[in-house]
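What you see is the complex with one protein chain gone and the rest in place.
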Amino acid sequence: MISGLSSLITSGNGAGLIWIMIVIPVILAFLALIIPKTAYSGRATVLVLATVINFIAAIAIFCTKETTMLMPWAGFEMNLAFRIYSFSGFTVLLIAVFALLVAIYSIAFMRNRNGSGQFFFYFLLTVALANGAVLANNFVVMLFFWEGLLVTLFGFLLINQHSKPKTAVKALIISGIADLLLMLGIAFTVFQTGSLSMDAISGLSVSGMGLFGYLCLMLGALGKAGAMPFHSWIPDAAQDAPLPFMPFLPGSLEKFLGIYLMVRVSYEFYQLVPASGMSIAVMIIGAVTILLAGAMALIQKDMKRLLAYQEISQVGFIVLGVGTALPVGLIGAVFHMLNHATYKSCLFMTAGSVEYRTGTTDMSKLGGLMKVMPVTGICFVIASLAICGVPGFSGFFSKELIFDAALETNWIFYAIAVFGVFLIAASFLKMGQAVFFGKVKAPNVSMLKEAPPAMQLPVVILAIGCIVFGVCNFIPLHLIQPIFGSIIGNHDFSGWPHSATLVIISCVILLIAVLNHIYGYKKTGAALSAVDHIHYAPVLHSIYNGAEKRYTDPYSWLMVVVKIYSYICFGIDRAINWFYDVLLVKIVSFVSSRLRMANNGSPSRYMVWSFSGIAFIIMLFIALM
Amino acid sequence: MITFATISFLGLPLLAILLLNVVSKKTGGAISISVGYVVAIIQMIAAVVCMALLWMHGKDFIEFSLFWDMNATLGAAKLSVDLFSLVVLFCIGMVSLASLLTAKKTIGEKTLNYTNLLMVIMLGMNGIAVVTDLFSLYVFLEITGIASFVLIALLNDKRGLEGAFKYLVMSAIASALILGSFALIFTQTGSLVYGDVAKALADWRNAQYAPLLIVGFVMFIAGFSIKAGIAPFHGWLPDAYQSAPASVSVLLGGIVTKMAGVYALIRVLNSVFVAMPMINNTLLILGLISIVFGAVAACGQKDFKRILAYSSISQIGYIILGVASGSLLGFVGAMLHFFNHATFKTTLFVNSAAVEMQTGTTDIDQLGGLQARMPVTAVSSILAFLSMAGIPPLAGFWSKLLIIIAVWQSVSAVGGGIALAASIFTAAYFLILQRKVFFGPLEDHLTEVTEAKGTISLAAVLLSIVTVAFGVLFPVILNFLHLQGIL
Amino acid sequence: MQQFFIVLCLVLMVVAGGAAVMLRSMLKSTISLGVASALLAAVLFLLGAFWAAIFELSVCSGLITVVFVSAVSLTNSDRKDEEHVKEHRARVAALPAILIFAGASLLFILFSHDFNIVISSTPASFAAFKEALWSLRQSDILGQIIAILAGTFAVIVLFKERDNI
Partner (left out) sequence: MNIVSAIILTAALLMIIAGMFCLVRTYNLIRIIIAIEIAMKAITLLLVFAGAVNGNMALSQTFVITMIVIEVIVAVVAAGIAISLYHKNGNVDIRELTNLKG
């Protein structure tokens, strides 16, 4: 095996790179764990070294032509098979870039904190596993890496001493269910084709067994990406895990993996037909995610939780794009995935910088930070503009592509997506004004200053990325479009959107959001409570008010609708939570307690069971003969 | 070679018993544990050496006899070892070692009796592993059984006696059923040596005494189901595990009931009842019932050891499932799961012993937050449980995967699906246990608790290393088996 | 004639076994078991299994009866209180009916189908028995040795050191 390994590395046809991507981070991960706490700079060096090597190897992989490699492994067709091709190369490159940026950030963030060794260990392990999962060309190998991510996820969530194991358990259960579905999907798919090799599968039809296979694979991928109904651990994790975890795993890596698989499943393994039932089903998942998570984000009072819900909502857009099964939707989704990772990582990092300096992310305790942390503030504003989809910034272009695709399928999806933009914009206006503008407010005002340079650097890079990907959107799009050459033909989606109407509608929605914010701000006098009229207005009160304003103020109509809707969404969200937290547990414990009673300690009872077992065996024998 | 195997697997424990009881009682008590270590370690080494010999000579099995040579007439009960029995012999050595490591602190003054009985139980299990004759199998089953009843009742406390009596009653009925089935089979075959029986049963539907044989098969399955603790024949198992002294439950949970029930069943199925879909399908259904039942019942338990006992029921279901699938893949999966089960279940019982020793209770409602106080125990228990739940890359994942694939391919997708879904329950009771015992806030009365010192922690660490190393190296091992043509 | 004796002994053995279950007094129950064992020994003798018969007679109907009698007297379980009477009635009520029903139906099944199960009893010569015991069944002999060891340790644990704890 070792000689085979060395020959593979020296052969230099790209196969060696795969080993570098997978093995080196693992080795360095253990190194980071071993280095004692006192030698923090040693740990940091290892982390940066590993991510830089990973980055360089990823560039090399991105430039490599299609390569496959195969090593006999466990027999039964379970070969250690990897494949480099345009899409996997691209995804690996994205992973490497974000891993590098987050690594630089977390070195500064984790300094003087407990658990940095563990954090770096899990960090590098996660990078290696993610690389493996993307590059794998065999379902079993992919599952191996995919499930390994579950372990590191569990580890990440348990690093903080005070963090509740409940969150980790919840994450493990939810991701476990998603992964189980993925396994089932793989089983269905493999059953149809009879091959475990991933490149041997293409263009299966989504019907019959294929329907189940597609559905299960999609749900598994959605689970990794964190769409409804697999989302509810992310906001909890946002509060419990060390902050760099958020831009790293849920913010970028899990999205890349989930969407990578989603795209491969929908466009490669299976042939998703536009406007078919399954396509609509996927789009509905996307639309529901946008609405529920957007509405939940609106009422949050904590920066990290708000960002976490926002992030789930963004996944909805991507799922919507993938679900259209149209070329424009596909490009939009992949482009949005890139943009999303950019601005969401940036936002999480700014939130981290704020926490680093002020020690809190509770928005009611913060205010006016723009004056003391200008760089962070400006980057936050740029990323917010991008996430809201203000024309000119990156989010705008990818969203327009998705809108295009949604409108082509059904106007309802378009309407929902546009409404989603309203929710996003409203929540960011609230958060931006509450945290960065107005009077300076923080638990420790006198000691406030700008975040350390190592934390600023990735933030600034990402903020610049938000602008560049918007203004010069041909740069990312010309990278993405060749990947899907066979699907999209010679179409070029770069430049300004084709339909001026859609752009105008988007601008109007943004304007409405701004007006809503101003209205709420005027009404309550505090930026943080600018959307309280949506959240807190008591039902009775609003009915009294409504009697007066029913004909004069159409706005309050909208607000009542939005409020009720928001509560319904809250209910659904809690219901999903309840299913995982309570119902499943209740059923099992009920059955289990009955069994406890049955086992009453009497040997005679045990004998009776055994005799009934013998009777059962006799019956089986008769049946089987 | 032949004398080597005889001496190391059957002669050495006898010699140890002789040595311990010839010297004065006081000396015997003092050196007994150390003698036990030596015997267990030599057994492990001998198993590995025999494996190497098998591989070097390119043989499937090695036959040997005891006192004098036997001519190969009908009914000659020879002994033989093949790969599976060597794996099992290794497990016996390993678990006995773990039990001895735990015993030093938990048995008290009874070390001499404990070691004597341990040697007897090792002889019994080694016998089960090496015999090639159904009647000798019964004899060694009974020896294992007698020794384990006495071990459970070793401390002469109320609970231990109660558990021992329940085990004894059920086990005696099981033995009656097993021997009855052998008697009925003997009517047809005129011999009880595996090979002869297999030949005589090859065409059993047209055999002269086919109706008797069918009754025999039913009794056979029922008897071994009781011995193995497959649901709904499991009643005695949690009681026996819970009531046994700490180091004895390590032994019982890790290997004894698996040898007496599962290994013997697998051995007979594999070398006597070859290609009998009726028996295989029955066992398949029983295995599935067991998997689901054990896992669900474990979720509601309040005692550390009882949770482990119910999880044993569930895991035994997996092993049975692998064998019952009837394919070679399933058999290899079962064999590896047997080994893995011996490692992780022993780890967990060692942990329960550590918790019991340090806190004085195994009631999980009275425990909590021990992670900070007993880090070695907590971490090794997490590793063992993750392995049991089948999380890659730990060892349990691979064997479970093989079993599920085998069932899926050769029998039915539904069975594989159920087995897969039951893994969730495994994770569930793991999380319940882990949360109540090791996570969460530290209970007030536990603030003085410290990590179990010395040999107990050593056992936990060694077994954890085996779990992890075996999991990581597993593909290499499987590939090796593949290259050797075993798979 | 030999067949008649076999059948007679078997019927008596079942009756003695049933009595061991049904009798209220533990002592009588134990003796009843010994009688069943002795009748079994007679059956074995008539079937031509001489050495097994001798073993059965001496060990089972002798030794085991002694063990049980001493156990009964040691545990003082031969009381006759209200509880035991109730228990006794519950135990006795159904057994004869079950036995007769099961016996009749099995005999009916066996005779209504043409099962060809014939006893070709030829008593084994002593040489053949010796050969079988000593050269073919070595592992059983080893097993017996170990089992006796296990029994010894069991007696030590359960009886000898009981008072020390």
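Per-chain residue numbering starts at 1, and chain names A, B and C are given in the order in which the chains are listed.
Convention: a contact is a pair of C-beta atoms (placed from the backbone, for glycine too) under 8 Å apart; a residue touches a chain by one contact, two chains touch by 3 or more.
Predicted model, so just to flag it, every value in this text is computed and none were measured.
Q: As a test of the contact rule: which chains in view would the missing one touch?
A: A, B, C
Q: Which listed residue, B:Thr6, B:Asn21, B:Gln188 or B:Ser327, touches the chain dropped from view?
A: With B:Thr6, B:Asn21, B:Gln188 or B:Ser327 as choices, the missing chain is touched by B:Gln188.
Q: For the chain that got dropped from the picture, name the residues of chain A it touches.
A: With respect to the unshown chain, the touching residues of chain A are 596, 599-604, 607-608, 611.
Q: Tell me, which residues in chain C touch the chain that this view leaves out?
A: 3, 6-7, 10-11, 13-14, 17-18, 20-21, 26, 29-30, 33, 36-37, 40, 43-44, 47-52, 55-56, 59-60, 63-64, 67-68, 70-72, 74-77, 87, 90-91, 94-95, 98-99, 102-103, 106-107, 110-111, 113-125, 128-129, 131-133, 136-137, 140, 143-144, 147-148, 150-151, 154-155, 158-159, 162
Q: List the chain B residues touching the unshown chain?
A: Residues of chain B in touch with the missing chain: 74-75, 135, 138-139, 142-143, 145-146, 149-150, 153, 156-159, 161-166, 168-169, 172-173, 175-176, 179-180, 183-184, 186-192, 209, 238-239, 242-243, 301-303, 306.
As a convention for this text, only the chains that are shown with their structure count from here on.
Q: Could you work out how far the Cα centre of chain B sits from that of chain C, in whole Å?
A: Chain centroid spacing, chain B to chain C, equals 32 Å.
Q: I'd like to verify one number: the distance from the centre of chain A to the centre of chain B, where each centre is the average of its C-alpha atoms, in whole angstrom.
A: Result: the chain centres lie 44 Å from each other.
Q: Would you please write down the residue numbers of chain A that are in contact with two or more other chains?
A: Residues of chain A never touch two or more of the other chains.
Q: Applying the document's contact rule, which stretches of chain A touch chain B when the two form their complex?
A: Touch residues, chain A against chain B: 1, 72-76, 80, 143-144, 147-148, 150-151, 165, 169, 172-173, 176-177, 180, 183-184, 187, 191, 588-589, 591-593, 595-596, 599, 601, 603, 605-607, 609-610, 612-614, 616-618, 620-621, 624-625.
Q: Which residues of chain B touch chain C once you look at their complex with the stated criterion?
A: 10, 14, 17, 65-68, 70-71, 73, 75-77, 79, 110, 113, 116-117, 120, 123-124, 127, 131, 133, 135-136, 139-140, 142-143, 146-147, 149-150, 153-156, 187, 208-209, 211-212
Q: Along chain C, where are the residues that touch chain B in the complex?
A: The contact residues of chain C facing chain B are 113, 115-117, 132, 135-140, 142-144, 146-147, 149-151, 153-154, 156-158, 161-162, 165.
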